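Note sheet for the following structure.
Of the protein chains in this complex, one is absent; all others appear in place.
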Amino acid sequence: MMKKAKNKKIDRSGPVIFSSIEPWAGLNQALKLGRSELLDVVRDSNLRGRGGAGFPTGVKWNLAAVANDEEKYIVCNADEGEPGTFKDRVLLSELSRLFLEGMIISAFAIGAKKGFLYLRSEYKAFLPGLNKEFADLRKNNYLGENILGKKGFDFDIEIRLGSGAYVCGEETALIESLEGNRGEPRNRPPFPVNTGFNGHPTVVNNVETFTAVVHVVAKGANWFKKIGTEKSAGSKLLSISGDCAKPGVYEVAYGISINDVLKMVGAKDTKAVQVGGASGICLAKKDFKRKIGFEDLSTGGSVIIFNSKRKMLDVADNFLKFFEEESCGQCTPCREGIPVLIDAVDLIKSGKCDKAYLEDILSLAETMQLASKCGLGQSAPNALVAILENFKDEYKLSKKPREEKLFNV
Amino acid sequence: MAKVCAVKKEVNKDGIKQEVCDETRAGLLPVLQEVQDKKGFISDKDMQEIADRFGIHPVEVYSVVTFYSFITDKKEGKYVIRISNCITNEMAGNKNIIDEFEKTLKIKVGQTTKDGKVTLKMTSCIGMCDEAPAVMVDDKLIGKVTPAKVKEIIKGLK
Partner (left out) sequence: MSSKPFSENTSRAPISQRGQHRDEYDKNTLGNQVKVVIDDVEIKVPMGCTILEAAQMVNIKIPTLCQHEDLDLAGVCRMCVVEVEGQRTLQSSCSYPIYAPLKVKTYSPKVRRARKNILQLLLRRHYGECYSCSRNNNCELQALAKEYGVGTYKFGHIAEPRYEKDLSSYSVERDMNKCVLCRRCVRTCIDLQEVGVLEAVGRGSETKIATYLDHPLAEVICINCGQCINRCPTGALKAKDPAEEIWAVIDDPDKHVIIQTAPSPRAAIGEEFGLPAGTSVTKKLNTALKRVGFDKVFDTNFTADLTIMEEGTELLLRLKKALVDKDKTVKLPQFTSCSPGWVKYIEHFYPDKLGHVSSCKSPQQMFGAIAKTWYAKKNNIDPSKIVSVSLMPCSAKKFECERPEMDDSGFKDVDYALTTREMAGMIKECGLDLPNLPDSDFDDPLGIGTGAALIFGATGGVMEAALRTAYEIVTGEEVPFKKLNITPVRGMEGIREAAIPIKKAVKDWKFLEGATLKVMIGHGTANAKKIMDMLCKGELSDYHFVEIMACPGGCLGGGGQPIPTSPAIREARARAIYAEDESLTYRKSHDNPIIKQIYKEFLTDGPCGHKSHELLHTHYTPRGKWIGKKK
């Protein structure tokens, strides 16, 4: 039976992840369907990755399944590091059996014999519980050789800890970390589904994606598509925090508007909402009617709420300093560009920034968004650009052109 | 590529054998994490011996050690307290928490107490934004920290 929610105060309910399900219904159905039909179900369900990038899961699994290699890997990305995201924390501590079931289903689908659970070091406290879960699974033949009697279906999972690097949440940086290297993202193409861990086809999916897929397989693609919107099937776990009465993890169907989210958590006097964490979208009041979904506000789940007392440039500063700390440092636009943006925020706050330099900064932001090697550099300028656009009343540009000596670094 | 490292076969509580150490360089991080756990840092001697074991160069081990925040080449305190600087923590007033820690431990963020017991650091989001302000004490996640709770936490460190 599904484990009781640890935090009894919060009622965990939702259309997919927190809905009830018979134990092992997903895996049993997967074995009944066989690989080919299983892959069809996942593809037809329109399930997309829940970690933030939103790549169609069925397509990813298919590519790995057809890849010509004996050795394949499943990796569960539990390196939840995006500021404001803590939904996987709930899954890891309360629903671990479900996402492990999802990994096993995935292994069956693509023909992998080994999997990794990449757990961020900040969640090391969940390790004993997870280890116990693993031991249980092995004892009962859900992991190991000939799983559930299916001959040749061997699969086991190793837990690997992260070591404090947000960038390792990026799938190729994660694989680099697994290989014992610095967590520096790789050139893509080729993609992990073809060339992943040690050069072998590797499926990297978020914890929530593996959890959702169990429900999808057990209850069918059509059931799943009925939830959410036409372009965004299913639900999303949102981790909501900041200026609101009831912060926490909520499961919502795609298509919910920000206004409704704010109502749900008792947020008052909201000035801005950051959807998708530091690398996400900063919304002003005029955008609160927008909806959560891949066609509008795509997110890994982080929702941070700011009331009218917060200074948005300070928020931008916090986010940029986060990226500066976490940037891997290999590519020029990100490594060198983020400190420039941080200095620019200081300049703007002190009123010494003129219009010409602001345009230079926005041009730099565009270059970072387009030319950085990975998503970290590409999304680092997003919050600042949105804040500068939407909160013009919080800063004033200088009429004097900037002085040369301000620019000795 | 890399050479063989000693593959540890651990037997967990239920008597099930698990291979813990990878034979190739892929086993590097688990080994570093283990040494960090046991000794609190990776020493010069350890780095060179680990490099030798994996058949890679010492500077490559040094490069990996300096990349990750939770692995250090300098000795840290017996307890490491990490205060999250996530925006939600700032909004929840983690400045008071930082001040309280600094005052009580008599060190600044980034330093270790003279008796080598406690290192105080800032860290990025630790996934406790709904219980901000939050800190990590070694592996434990502690949310809704108040200045009073800070004193409790420090007292609890033996």
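Quick notes on this one:
For reference, chains read A and B in written order, and residue numbers begin at 1 within each chain.
Note that a residue touches a chain if its C-beta (ideal position, glycine included) is under 8 Å from a C-beta of that chain, and two chains touch if they have at least 3 such contacts.
Remember, predicted model here, so these are calculated numbers, not experimental data.
Of the listed positions A:Ser121, A:Gln274, A:Ser327 or A:Asn382, the one in contact with the omitted chain in the full complex is A:Ser327.
For the options A:Gly34, A:Pro128 or A:Pro190, the residue in contact with the chain missing from this view is A:Pro190.
The missing chain lies against subunit B, touching residues 1, 25, 44-45, 47-48, 52, 56-60, 62-63, 66-67, 73.
Think of the hidden chain as still there; on subunit A it touches residues 165, 172, 175-176, 179, 181-182, 186-190, 195, 198-199, 324-333, 335-340, 343, 360, 363-364, 366-367, 369-373, 378, 406-409.
Note that only the chains that are shown with their structure count from here on.
Those residues of subunit B that touch subunit A in the shared complex are 12-14, 16, 18-19, 22, 24-30, 32-33, 54, 63-64, 67-71, 85-88, 90-91, 123-132, 136, 139-141. The residues of subunit A lying in touch with subunit B in their complex are 80-86, 88-89, 120-125, 127, 131-132, 135, 138-139, 158, 160-166, 177-183, 197-198, 239-243, 247-249, 274, 278, 304, 306, 310, 314-315, 318-319, 321-322, 325-326, 328.
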